[in-house]
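Note that this complex is displayed minus one protein chain, with the remaining chains in position.
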Amino acid sequence: MTKIPVHLDINGQHHELQLEPRVTLLDALRERLGLTGTKKGCDHGQCGACTVHIDGERVLACLTLAAQAEGRSITTIEGLAREGELHPVQAAFLEQDAFQCGYCTPGQIMSAVACIREGHAGSDEEIREYMAGNLCRCGAYPHIVAAVRQAAQEFAS
Amino acid sequence: MRDFSYLRATSTDAARQAAALPGAMLLAGGTTLIDLAKCGVAEPDTLVDITHLKGLDRIDVSERGATIGALAKMGHVADHADIKSRFPAISEALWQAASAQIRNMATIGGNLMQRTRCPYFRDPANFSACNKRVPGSGCSAIGGVTRGHAVLGTSDACIAMYPGDLATALVAFDATVHLGDRRILVDDFFLLPGTTPDREHAIEPGEVITAIEIPGSAAARRSTYLKIRDRQSYEFAAASAAVGIEFEADGRTIRDLRVALGGVATKPWRARAVEAALKGKVLDPETVRAASLLAVEGAVDHGANHYKIELAPRVVARAILKLGETA
Partner (left out) sequence: MTVHTRHGDALDGALAQALGGRLSRVDGPAKITGAAKYAVEQQLEGLAYAVLVESTIASGKVRAIDTVQAEAAPGVLQVLTPDTIISLRTASDWFGTPPPDKPYCPLARDITFSGQHVAAVVAETFEQAVAAAALVKVSYDETPSIVDLSDGKAGDGIPIDAMTKEWGDAPAAFAAAPVRICAAYNTPREYQAPMEPHGLVARWEGDHLTVWEPSQWLDGMARTYAEWFEVPFENVRLVSPYIGGGFGSKALALSHGAVAASAAKMLGRPVKLVMTRQQTFTGYGGRAATRQTVTIGADRDGMIQSIVHRGVNETSIDGMWVEPLGSVTSIMYATPNFSSRQNVVRVNSVVPGAMRAPGENPSAFGIESAIDELAYVVGIDPLEIRLRNYAEQDPHAKKAWSTRQLREAFAAGAERFGWARRSPEPRSMRDGNQLIGWGVAAGTYPVRRAYGEAVVRILADGSVEVESSSIDMGQGTYTILAQTAAETVGVPADDVVVKLGDSRFARAGVSGGSRLAGVMTGAVHKAATSALDQLVGLAISDPRSPFHALQANTLVVAKGRIGSPRGDGPDVSIAELLKSVGRDRIEATGDTMPANSTAEDRYKNYTTIAMALPHTEGDYSRYSWCAHFIEVRVDEDFGTVRVSRVVSALDSGRLYNPKLAESQWKGGIIMGIGQALLEEGIMDRRHGRIVNNNLADYLVPTNADIPDIEVISVGIPDPHSSALGGKGVGELGIVGVAPAIANAVFHATGKRVRDLPITLEKLI
């Protein structure tokens, strides 16, 4: 199939790609653009490792066609820290040791940033439920909850 | 994934026309379609992306009811203040579905088109027999791993379970699907497998879901969605119940009752026998438990899914009693 031009706005930068329509946003990021912070864990919407923001909302890059994301604003983990300053959620993850192998971590952090923004970080129970779409096999969950709680409190104060 | 061409619809009419082309499929959130394309189940020639259409994501809620645009995202509807207050079961069904990310992608219209999670349906490379995929090829699930399969509405051709949560709540409250100008009850929109399990929805080529409409009612206002599963979250239901209730002025006698089951049937399953048995009765645990057994009248198990027949009435009873407690 012929490739089509796809213009992507990622972390405030404009990218022009020629892609087959079947290329997912995830594979465009990882294999075409070298933005490998977004991880592939299952490729079927079952793990959350590929979580990115599109127009400020958390979504899965593995089930999004790159072409679909044209005209939207995409943020990946690489675009979260501003001018070298860690995002408060990133800092909280480090402080709370909310990860081990680090592979699910970019997805957890992108999900956590959105979770707080959505107003779904009001209690530990709510955080657990609204972070349940990001699997972590190392088992950092209690520390992830602590990190999200801490960052949410920082935002609130 | 087989290659396909990509078309971005600029209007609902254009989408309708494009969708009528052979091999064309509408692409909304993509959470079912892209997944199934990767599984080799969906093999579209053209994907018609409707996610950029304007105006199809409105959520209008009034005393009379709610009209939700087909492109409204599941997550947005779940969090909508008026949906939460007037249709708690709808909100609860939505936020307990999938994950927050998927709910931000998946649309209300697309969610109605969600396909079964039957592992045999999803794996054509290993299981060639599937009447849903290839009519007449047989059913690999019957005689196989059936723990997640339906016990209600099955046929000799298919026992695949309908996995959605939202539609379960919709059928409980007599919601309708808008296919442009055509209106159809959600209960009628979903088809039983019978001898044609490949045909799951009463939608014709070229038709596009534009909205769903849920009539307002006292029962919808006092409603809940109870979902039971192995895992606390991010899993399809082992059994679920959407229940709404309205009491007489005495606060104890059931005037109106709505019950629908999820996770146990081949389509969203309205349990009218339970409703009929309890209407006019005074709510009490024993009566409710006895009547809830009617929810699985006619159920047929395939071994490993037998537990669903035990479980579903208990879920129904708990949901009804929970609503009674909040009287």
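Each chain carries a letter (A and B) given by its place in the written order, and its residues are counted from 1.
Note that in this section contacts are C-beta pairs under 8 Å (C-beta built on N, C-alpha and C of every residue); 3 or more make two chains touch, one makes a residue touch a chain.
Predicted model, so just to flag it, every value in this text is computed and none were measured.
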TODO: Tell me which residue among B:Ala9, B:Val186 or B:Ala238 touches the hidden chain in the full complex.
DONE: B:Ala238
TODO: Specify the residue from the set A:Ile10, A:Ile54, A:Cys104 or A:Ala152 that touches the hidden chain.
DONE: A:Cys104
Task: Absent-chain interface as seen on subunit A, which is shown - done: 1, 20, 22-23, 27, 30-31, 34-44, 46-47, 49, 76-78, 80-81, 86, 90, 93-95, 97, 99-106, 109, 124, 127-129, 131-145
Open item on the list: Please output the residues of subunit B touching the missing chain, sorted low to high.
Closed with: 1-3, 40, 117, 119-120, 123, 125-127, 143-145, 147-148, 228-236, 238, 306-307, 310-311, 314-315, 317-318
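Basically, only the chains that are shown with their structure count from here on.
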Open item on the list: List the residues on subunit A that touch subunit B in their complex, please.
Closed with: 1, 4, 20-22, 24, 43-45, 48, 51, 57-60, 62-65, 67-68, 71, 111, 114-115, 118, 120, 128-135
- [ ] Report the residues of subunit B in contact with subunit A in the complex, numbered from low to high.
- [x] 1-6, 8, 27, 29-31, 34-35, 37-39, 47, 49, 51-52, 75, 79, 95, 98-102, 104-105, 232-234
